[in-house]
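Missing here: one protein chain of the complex. Every other protein chain is in place.
As written, the chain order gives the labels A and B, with residue 1 at the start of each chain.
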Amino acid sequence: MPRVVTLTTDFGTGSGYVAEMKGRLLHARAPITLVDIAHDVPAHDIRAAAWLVGQACPAFPPGSLHLVVVDPGVGTTRRLLWARVGDQEFLCPDNGVLSRVLASVPAPVARSLHVAPAASATFHGRDVLAPAAVALLEGAEPASLGPPAGPIVRLSWPEVRETATGIHGEVVHVDAFGNLVTNLPAVLWPQLAAAGRLRVGDHDVATVVRTYGDAPRGTLVALVGSQDAIEAAVVEGNAAERLAAGMGTPVTIPCDRSP
Amino acid sequence: MPRVVTLTTDFGTGSGYVAEMKGRLLHARAPITLVDIAHDVPAHDIRAAAWLVGQACPAFPPGSLHLVVVDPGVGTTRRLLWARVGDQEFLCPDNGVLSRVLASVPAPVARSLHVAPAASATFHGRDVLAPAAVALLEGAEPASLGPPAGPIVRLSWPEVRETATGIHGEVVHVDAFGNLVTNLPAVLWPQLAAAGRLRVGDHDVATVVRTYGDAPRGTLVALVGSQDAIEAAVVEGNAAERLAAGMGTPVTIPCDRSP
Partner (left out) sequence: MPRVVTLTTDFGTGSGYVAEMKGRLLHARAPITLVDIAHDVPAHDIRAAAWLVGQACPAFPPGSLHLVVVDPGVGTTRRLLWARVGDQEFLCPDNGVLSRVLASVPAPVARSLHVAPAASATFHGRDVLAPAAVALLEGAEPASLGPPAGPIVRLSWPEVRETATGIHGEVVHVDAFGNLVTNLPAVLWPQLAAAGRLRVGDHDVATVVRTYGDAPRGTLVALVGSQDAIEAAVVEGNAAERLAAGMGTPVTIPCDRSP
């Protein structure tokens, strides 16, 4: 079977940068299946990239190779990495984009990539990561790419806190439907069901359901979504717009039913 | 040759849901070619999905497998289907997304999919359709996926009506150029040519041409487009904006030339 190679960038689609990378990757003398994860990561948003990488990459077959190019520090002293996390491999800048996939991995196997003097200072995705990928696809050992990386950059991720008034978290992702995905894990479902509501910023989401279609169109609902996390949604509508909420908006499962 | 597997969703590209599905599909122990039909179907818009599926899917090689995930009823009692229509196969919710490909097929071969208890309630594309696709790709018989489906949901589609004043239809699709595709079939070309104009809402489109470039830039034109239907367009411009028209706007081929 061809090896899967994925791309996650903030390049947009209209600029040709993604195509330049694909062109280089397809020079590999080995069959590959190219997959776009996303190219509309908000520009320079390492945190958004880390979310996507954590959500999408573990779904791929063992041995898949994931190139992540959200790289505001390109050409500076920040390092470039090859890393193996579980059964997946990554090529990316050492700037935190692996934070979520590394959440439960204390010390991944990783290498700090050699950068050839001829590489541009502004497009290491094309000039360093793509050639490294081609080398790996053609059978090179990761050790040939550079020395062991040692500790790699991890962004802090918002933590869930429990207080006298409830269990507190925040919105960590807004999807294309406007669903508000929180960092409250699915295991808090009994507490959510008992509370019967979720606070999102200053708003009360007072309908707790099993799936979107369990309430009439337009209803604000709280549920366990597909990311094993509690989320707020509007049935066939857009919760982010309705609640003027987004990344970082605080959410709370209140510890009693009083408003 | 690898089997073609297509995806049509309303997930957008930035949320990772499409990538989660592709990751699962690529676990199949069989070579596949993944093709994106579109992921920017308007959220929850079954009718728009049905249009796209009807336009694009029949163009693919025999035996292609099309996953369609525009599914506002996910997790409720609506069924999930496998269907063979002509030489194409589909996996989708039973909510009308097949309406256009089924237009001339009275009783397709279809199965109602088993849903495993472990499936999430909110993402059946990933948790039911993708595994069913993998099973099919690896040689499973459709009959193993579930019982015969019986009648499946079909949306009503606007009909062409003929009256004393003309032949009446409506806009059924607006493409990215702003061209207004109608439900008036190409066989009405002689009537359009004889009338010399097309009414679109309150506007007269008074130039009838064979192709866009047959009139000067900026001209409002009526013609037979690539979907075997009569459409209204602005040469190198945007008819939807110019005429403030869209899905459902009435169109008429008047039966004489008087205004």
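Just so it is clear, contacts are C-beta pairs under 8 Å (C-beta built on N, C-alpha and C of every residue); 3 or more make two chains touch, one makes a residue touch a chain.
None of these values were measured; they are calculated from a predicted model.
J.: For the chain that's not shown, point to the residue among B:S144, B:T165 or B:T211 touching it.
T.: In the full complex, the listed residue that touches the missing chain is B:T211.
J.: Even though one chain is hidden, which residues of subunit A still touch it in the full complex?
T.: 10-17, 19-20, 22-24, 26-27, 29, 31, 34, 43-44, 72-76, 78, 120-123, 126-127
J.: Contact with the hidden chain only, please: which subunit B residues?
T.: So the residues of subunit B touching the missing chain come out as 1-2, 4, 6, 33, 35-41, 51-52, 55-61, 64, 173, 175-177, 210-214, 223-226, 235-236, 238.
By our rule, only the chains that are shown with their structure count from here on.
J.: Roughly how many whole angstrom separate the Cα centroids of subunit A and subunit B?
T.: About 31 Å separates the centre of subunit A from that of subunit B.
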